[in-house]
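Excluded from the complex is one protein chain; the other protein chains are retained at their positions.
Entry: chain A
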Amino acid sequence: MSSALWLAVLVSAAGTLLMRLLPLLWMRRRLARLDGDERLDAMPQWLGVLGPLMIAAVLGVSLVPTTPGALSWLATAIGVLATLAVWWKLRSLGWPIAAGVAAYGAVVILAGLATGA
């Protein structure tokens, strides 16, 4: 890599770190003035709303299959249902994910076998 390209990598890395770090320092200063339950109310409401919605948006993006197609969408739908069903029953973190991946993988593999046969 040229020196200019190294500089671009370093500026991108520093900028990304600062975007993750500076808002924390700002919020910490804000929180430092408060105690106990007040601390939870210190966050602007819009920011508290935006947090879960960002996760929801990341979920929406990640639902798009790597290789989109009717079968991939079917596998996604079945994977989602399997994940939610196991979560509903167990309310845990690991098993619903394992069940979702297994269901998704089973549909992809079976579809591959069916189309290959």
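Worth pointing out:
We adopt the following convention: a residue touches a chain if its C-beta (ideal position, glycine included) is under 8 Å from a C-beta of that chain, and two chains touch if they have at least 3 such contacts; residues count from 1.
The rule is short, and it goes like this: contacts and distances are computed from a predicted model.
For the chain that does not appear here, its UniProt entry gives the protein name "AzlC family ABC transporter permease", which is one of "ArsA family ATPase", "AzlC family ABC transporter permease", "Isoquinoline 1-oxidoreductase subunit alpha" or "Na+/H+ antiporter subunit C". Mapped onto chain A, contacts with the missing chain fall at residues 1, 4-5, 7-13, 15-17, 19-28, 31, 39-40, 42-43, 46-68, 72, 75-76, 79-80, 83-84, 87, 91-94, 96-97, 100-101, 104-105, 108-109, 112.
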